[in-house]
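Written out below as structure tokens is the structure these notes cover.
In this view, the complex is presented without one of its protein chains, the others remaining in place.
The block that comes next holds chain A.
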Amino acid sequence: MNNLENKNTDTERINASQIKDSGFSNLKYLIVGLFFGIVFVKAEIISWFRIQEMFNLQSFFMYGVIGSAVAVGVISVFLIKKFNIKTLQGEKIEIQPKTFSKGQIYGGLMFGFGWAITGACPGPLFAQIGTGATVIVVTLLSAIAGTWFYGLIKDKLPH
């Protein structure tokens, strides 16, 4: 029930699959993450410098990355819906719609501030630590603290 309540107030996806993943089947996500992490590092997307270039309009690079990622994503989702592609387990693919809240504006701006300061979104933080930038563990812990604090004061914030 808590799960459902949270769904209503948070646009984040609580996953659709009814199939319970065992620890072993979760390994496939680890492998996808691993390739994803390699792309992050090899394309230097996790570089603080790339993010500064993006926000200073000094390089097309990050716009190219995000733009082409979205283009591939849009085409993929379109094809999945059009041909009613099922999951490997034979389930119907379901994507929960995002509901609007003022959080997308206020929270979005706050994340934008943090993004330009740290040069990282949550994903790159994990990859940066992997490359040996150990102090980023502090950034990650602070991000976890930020998430926790949001959970604590959520009901007092405009949504």
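By definition in this document, a residue touches a chain if its C-beta (ideal position, glycine included) is under 8 Å from a C-beta of that chain, and two chains touch if they have at least 3 such contacts; residues count from 1.
Here is the rule we go by: contacts and distances are computed from a predicted model.
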| item | value |
| --- | --- |
| Listed names "Transmembrane protein", "Cytochrome c oxidase cbb3-type subunit 2", "Cyclic nucleotide-binding domain-containing protein" or "Thiazole synthase", matching UniProt entry of the absent chain | "Transmembrane protein" |
| Residue ranges of chain A at the interface with the undisplayed chain | 2-3, 5-6, 10-17, 19-21, 25-49, 51-56, 58-62, 64-74, 76-77, 79-80, 85, 87-89, 91, 93-101, 103-123, 125-136, 138-152, 154, 157 |
